[in-house]
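Below, a portion of the complex is reproduced, with chain positions unchanged.
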């Protein structure tokens, strides 16, 4: 059984024009999928719809065997926002990472254990008592991921996880994400980043899913990429 | 409302007219005010949604005063009497309120944030106040969106709802204030780099503005004179 | 808790403008004595924007939902800047959202401005020694004070022959209806100031 399944889904605000239509794809447990498309193509709206923030306009989404219903948030499905500052609101790093686990009603030792583990997985050990707004950009980004991991999600939706990171931080992010067993969908303009992490790519543009297949095939298809305002990543262009 | 009237004249005209309407006390003037409100609604093409709260408040005044003020019963709501004096006082307040709301909407409702800020600047208000207005108008939508995203992120992390969310809301507010302070520092640098502090010339009063203002003052004077006469 | 247009007599509304203008002039003169008054402008504007945006969000406090007023918090974070900031916020609310009124701008400025300045004074005196108590008093007390000013102005403005019993009843209903807001703001201000004192005391140092 697939972890996430969309069939003929329509996406967009109820009172506006549709952003994406007739969207259908499945994701398996532990699969990593890259989501590519120009700004405004609907990557964020798709994430919000899968995460049950936006209602679907049409079709069915099922996650973990149950239909997704807008407003019913599922702790197994975590989303990491593009702007880390929108997501970090507790005073210190440890408190922020623990937030989701505390809300699940777990016993205190379990919350502490999960927090310590999530901090370690994200390379943040030792920063527990730092105020979140004093963290660097890369640390903030990883703190958001730790705050999601603490809930032990089955699917992570990551919106531009490499934006504004320097190369070292970007490399750390690749290492971190590639080690996680969680299924994830990553929206990014950083195609090299996706190429290293995601065996599979979805390309959306002009209101529909334009391609769904192996990352290498899609990203190296110069005609397809140009048609949708993308450029073949340099590492594939010369390869 | 002709678009050619500048924002400064509109703000002044709304003030003059609003005060004149507030000054009306005679019941005989109610139809005149209603006419004025109707004209303003028609000219301003006001959306009804905007008037829901003022209309509810106006009705509350009519009912509240009708129930509690006076001794000549005009009708009964079941066992409860409604008094003529109270209804009259309530209607006075309600009509004045709604007339002013309609006038303000017609004159100011469709001004862009920029025009509003320009209007205040034209009134020679202290720069601190006009600049603060401009910046608030510029960033209000942004901050609202930030708060909404933070609230979403909180809910996605199984955050509680209802009154139990109150302390979390305080956390979000604190984070937002910290961000605001950081942004203010960058903003101040950006403003100074682009020459902030140079004085902005304020346009002199043109004929159109003078005419609009004269019209507003004449209307106001007429209202008050009629009110005294009635 | 905004006074709408048309309720109070013109004389009162004009007196409100006068009093608010005086208070603002005092605030501006205090601000101009600060070492770098210009630098305070973007800071005040950004904080006001947050307060304004937060006050537009309805917070569910059973049995209904309330809009936060945050006058006490504004006083604590903004000090003298709170007075011009509140007037700017009230003007925009009246014009853009139809809350409050244009003729009553001055009176509303007093209803919100006086509690803000009182909270500022309270925090300056007690904030160091009893921070939680001061925060709760400033947060909840500002709502109560605003409520009192509002009720007093409404009663002054209404027809004098109004039945005294009905007046008391209306007043009691008003206070009861706002008790959840008093508690909510006290909680919010206590939690928020604890956070700021821990991780960003600079935000409080300006007041």
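Per-chain residue numbering starts at 1, and chain names A, B and C are given in the order in which the chains are listed.
The rule we apply is simple: contacts are C-beta pairs under 8 Å (C-beta built on N, C-alpha and C of every residue); 3 or more make two chains touch, one makes a residue touch a chain.
Everything numeric in this text was worked out from a predicted model, so none of it was measured.
Overall, the file's complete complex carries the labelled protein chains at copy numbers of A x2, B x1, C x1.
The rule is short, and it goes like this: only the chains that are shown with their structure count from here on.
Common neighbours of subunit A and subunit B, by the contact definition above: C. When each chain is reduced to the average of its Cα atoms, A sits farthest from subunit B. Averaged Cα coordinates give subunit A a centre that lies 43 Å from the centre of subunit B.
The mean-CA centres of subunit A and subunit C are about 41 angstrom from one another, to the nearest whole unit. One inter-chain figure worth recording: subunit B and subunit C are separated by 17 Å, centre to centre, where each centre is the mean of the chain's CA atoms. Contacts with at least two other chains are made by residues 195, 199-200 of subunit C. For subunit B, residues touching at least two other chains, in rising order: 171, 174, 178.
If you check the complex, the residues on subunit C that touch subunit A are 195, 198-200. Contacts from subunit C toward subunit B in the complex involve residues 4-10, 13-14, 24, 28, 31, 37-39, 41-50, 52-54, 56-57, 59-62, 77, 84-85, 87-89, 91-92, 94-95, 98-99, 101-103, 158-159, 161-163, 166, 170, 184, 187-192, 195-196, 199-200, 202-203. In the complex of the two chains, the subunit A residues touching subunit B come out as 51, 53, 73, 75, 78-79, 81, 83, 85-91, 99-100, 103-104, 132-133, 147-148, 151.
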